[in-house]
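Before we start, here is the structure in question, set down as structure tokens.
The other protein chains are all here in position, but one chain of the complex has been omitted.
Chain nomenclature is as follows: A, B and C, assigned in order of appearance, with residue numbering initiated at 1 for each chain independently.
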Amino acid sequence: MKKEEEFMPKILAFLCNWCSYAGADLAGTSRLKYPPSILPIRVMCSSRVDPLFIIRAYLGGMDGVLIAGCHPGDCHYEKGNYYTRRRFAMLKKIFDELGLESDRLLLSWISASEGTKYAKVATEFTEKIKKSGKSPLKNKIFL
Amino acid sequence: MERKIGVYVCECGPNIAEKVDIDKVLNAVSSLEGVAVAEKYKLLCSVDGKKFLEDEIKKHGLTHLVVSACSPKQHEQTFMEVCENAGINPYLFQLANIREQCAWITEDKDEATEKAIRLTKAAIRRVRYHSSLEKKEIECNPDVLVIGGGVAGIEASLQLASSDRKIYLVEKNSSLGGLITNFEKTFPNMKPTSDIIKQKIQDIAENENIKVFTDAEVEEVIGFFGNFEVKIKKKTEENNVVEFDVGAVVLATGSASFDPKKTPGYGYGKFDDVFTALEFEKMNSSGKISLKNGKAPKSVAIIHCVGREEKGYCSEICCMYSLKFACYLKDKIPGVKVSHFYSDLCIPGKSCQKFYEKTTEKNVDFIRATDVEVIKQGDKINIKYKAENNSKNSHPVDMVILSPAIEPTSDTSRLAEITSISQSDGGFFAEEHEKLGPVSTSTDGVYIVGCAQGPKNISETIVQSEAAAGKILSSLVPGRKIEPEVKTSQISESFCIGCKTCISVCPYGAITFDETKKISVVNEVICRGCGSCTAACPSGAATLKHFTFNQLYQEIVEAVQ
Amino acid sequence: MKWRMQMTKALKINKNVDQSILELLKFLLERGKVKGVFTLKKISKDGAVAYSLITKSDELKDAVPLFPLMPVNAGKLLSRFTLKGESTKPVAAVVKPCELRAFVELVKREQGSLENLFIISSTCGGVYPLKMAVDKTVEKNLSKYWDAVKKAEILDELRPVCKGCEEFTPYTADMTVDLIAKNDIDKQCVILLNTKKGEELVKGMKAEFLEKDLDNGKLDKFQSKREVEKKKLFSEIETKTKDMDGLIDIFGRCIGCHGCMRVCPICYCKLCEFESPNSEYKPPTYESELNKRGGLRVPPGTIYYQLGRLSHISISCVSCGLCEDVCPVDIPISVIFKKVGESVQKVFDYIPGKDVEEEIPLITFDKDELAEVED
Partner (left out) sequence: MSETSLNSKGVVISAKPNTKEAIIGILEKAMDKEVFDAVLIPMSVPAGDSFVYVLIKDKSLLKDAVPLSPVMSVQGAHAVSSVTRLGSGNMKIAAVMRPCEIRATVELAKLGQTNLENITLISLDCPGVLPMSDFLSDPKKSMSMFDDAVQKWDDKIMRPVCQICDKSSMVAGDIHIGTLGAKKDTFFIISNSQKGNDTLDKLDITLKDSIDSWQAKVKTISEEKQKKRKKNLKDLKSDIGGIDNLLDAFSQCINCHNCMSVCPICFCRLCYFDSDKVKHSSEEYLNRAESKGSIRFLPDTTLFQTGRMLHMSLSCVSCGACEDACPMSIPVAQIFSMIADETQDLFDYVSGRNLEEPLPLVTYKEGELHEVEDAND
């Protein structure tokens, strides 16, 4: 089958229950189409996403990691996403300093009503990752 | 005990079946470790579907359930109930979303199937690490904290207090009554204020269901509707912290007035005999309206809208109490000249118009003016202003009364922070919805009444107090059960190193510090389970139930394969 | 410049710095102004040096407060000393600027208390690596060290990160011994009294009191030298920090002893995340990893450990360099952590240990910030 050759990235998506997961659902109920690359992990709040999860996923060979939460100010838990943003900023910086591909990580704010935005982010991020190619970590032995 | 996981894929009519090769999914998972049975069904959320699941669980003696169907936001609850009915803990269940986030968004059937397999496998791997959680039920606390002992607070307290509902009324000053106690009379009917307030304060004192704290400030309010923990500080006493629990909070902190020193043009603070409205009210109540030199004024200017421009809103009531001042003066000082300097008159409502006309009959001047400035000329005060016809005029008087804008009290932001509600542009507490939720706020169980929400006259204030009381009485019924979050955080005593990181990032103050053990402790009734502490804890001492490290990690590992 | 102090009270003792500090400490103990002195001390006949807690002044004879060696980060020790509650008695501690900053970071995390401690620090010329203590070559190189300090030069033998350290002036010390670029330290010693605490402490001491300031001009020059060295350090690891293969090259020989974590002053957990069950592979994980990769180093998680530790401590890393000194396989950990640490700290405009009141960036936030990291 043709699909075999074409590289379909695997992207782990941490979605907060109240905004982004609902947004992703809305994309579905609106029958929007986006690549099957996204593998959603539901968390109650984006602030539950321990940076170590992201590191593990990256080292594990995930082609991309998306963290999506409520827009700043709209967090169901008032301020969780502000901490998420700080932790993400730190992690990104660590990746950059060590020459790791921080562009395989994405932080995006997607509300429950932004089904279209979710589909857009999913599609564009997938395209971006396709350009960067397969994660080079899948076959590393000495991690 | 050996795990027996049942995996059930829902066709959801054509919704999933058309896009996902369900048999392929079943094949892929049926032989996985712990999977006792893997079946499909046309519509699991239907009555028959639920019956089918229940029977299956019993028939195969399943210990864990995985359903591949729609979004958890659709039917997680439904299937958790099925689990309960079938006698397994509802948290030993995981729902894989292969509809909204798979079947419906994927063009290609093979790809959709492949993803559905992944998501189902991940759910199976995750469910292996689930543990039973028990629902907690606590009785809601019917008591109410009322902050502010002015008209608004007093009214709310009296409306709410009853044998099965205790009211805690906290006033930062030494006595109840608030601003109004300074007024001799109230507009528009010029009835003595004491008629309104004296009796009510009396009633409060006599009501054993109302506990009054004067000279006290609220330090902390943590929790949620039906279950707030309150800490107040008494300014005057020694061991001065009092703690109690309530079910709802009413903010009735009233208002302050704009400081005319910020608009030097009006000469306040510079010249004698320039008074603010409140100063004049006090002077009037004291029985003698007089100038610095002890004589009664022959001419008085009342300047409206002081600070309106700076504040950016009309304070609604200044015009009316300014009229009231004119009446005071005319009644007490025969022949006194009174002139109002205004830019627009605000005379709302059915009774104010009459009041305005009555006042004008007392030959009071109303001068529409702009660029009003107060200067001193010899022993007289001179009002310079631009008239409607743009002519520059001046108007000498003995006394000036400034009607400054109404603004929030100084502790408004502090209390907004404590009760985690927001503030509107003017800095007043923000209502949930301008029209549909005028007394409720963004925090369930916290209500705002009176001038704390915006400038208001007394009757409007009473209306709001009664509205808030009504909302509380109808929802916070004594004996009503509330279910606190089950998926809360917990902190391992043996691994916690006491760095308080979790405490700093908890939005609800749900984590306290045990000073003797030097460790953090989660108050599970207050925790809402966001998991921020879990991610922030460096030593893995904090875990979020049902979203533990392992549960998420195993889900991820499967996805990463 | 960040270390610029305005004119402050100071103390001048007309002896060489070592004797001067000892005289100060002696004075403090004998006058009962402190009940203990925490400082480096010779503890064995063959001259091994270790931090010690001294309560009797005659024990000071073996003390070597300014010895250019950091066997343990004193910040970690002061934390241990005050972990169960503030010091019950006044204690003076002579520590290096990065040790003080580490302690302040720990205090922010409730791992210690500054109460009842009097901190004496100095402008720091860096320390020799522990290897030289092993070879017993520190003594031999003492005069060389102090010459360099006087001339404000950077010795090649120094601990790598010391060579590139721009934080050589203490921020929150009660007293600062003025060393860098002072060519008269053989004859006299100037101690700046930065705090009221410090002034109180030395009251009654037989010494010259004056108003003094650090020589900012010279310190500026010194800093630019350090900056050059730092760039060198970073350029040495540049090729190793351009991709994952570089990281694997540099960390490949890691033996997983976690010594870097154990000596790290910022690593204060009871049980390190990376030694907890969370970091163990279960058989199924091994199987899936092997299916994916064909092979896997065992124990696994070398890179994960390093990245993870960076995510935990880089925000507070004070670049004391101990991690590298104790590494049995000589991985330039401290340089990597300094490089990453500085840039992470820059994101939040944060200097670890500069101010005990300043919140650790990850437990606070600004509503309007970091838009650049959002999608």
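Here, a contact is a pair of C-beta atoms (placed from the backbone, for glycine too) under 8 Å apart; a residue touches a chain by one contact, two chains touch by 3 or more.
All values derive from a computational prediction rather than experimental measurement.
Here is the thing to keep in mind: the chain we left out touches A, C in the whole complex.
The missing chain, though absent from the display, is touched by one residue of C:P71, C:G164 or C:P352; that residue is C:P71. Set against the missing chain, the residues C:L142, C:M205, C:I237 or C:L271 yield one that touches it, C:L271. Residue-wise, the contact with the chain that is not shown comes from C:A48, picked out of C:A48, C:L210 or C:V356. Across C:P97, C:P300, C:P332 or C:P352, the single residue that touches the chain missing here is C:P300. Of the candidate positions C:V104, C:L219, C:I313 or C:C327, contact with the unshown chain belongs to C:C327.
The chain not shown here touches chain C at positions 35-36, 38, 41, 43-46, 48, 50-56, 58-59, 71-72, 77, 80-89, 91, 130, 133-134, 245, 248-250, 252-253, 255-259, 262-263, 270-271, 275-277, 280-284, 286-287, 290-291, 293-300, 325-330.
The chain not displayed touches chain A at residues 141-142.
Keep in mind that, in the parts below, only the chains that are shown with their structure count from here on.
Between the interfaces A-C and B-C, more contacting C-beta pairs are found at A-C.
Comparing the centres of all chains, each the average of its CA atoms, the largest separation from chain A belongs to C.
Here the chain at the heart of the shown protein, by mean C-alpha position, is B. Note: centroid distance chain A to chain C, computed from Cα atoms, is 38 Å. Chain C has residues 273, 292, 362-363 in contact with two or more other chains. Shown for chain B are the residues in touch with two or more other chains, namely 505, 536, 549, 553, 557. Looking at the complex, you find that chain B touches chain A at residues 71-74, 97, 99-108, 110-112, 114-115, 118-119, 122, 420, 487, 505, 507-508, 528-532, 534-536, 544, 547, 549, 552-553, 555-557, 559-560. Chain A meets chain B in the complex at residues 1, 3, 8, 10, 12, 17, 21-22, 24-25, 27-29, 31-34, 36, 38-45, 47-51, 53, 56-57, 60-62, 76-80, 83, 87, 119.
Contacts from chain C toward chain A in the complex involve residues 241-244, 246-248, 252, 273, 292-297, 300-304, 307-308, 310-311, 314-315, 336, 339-340, 343-344, 347-348, 361-363, 365-367, 369-370, 373-375.
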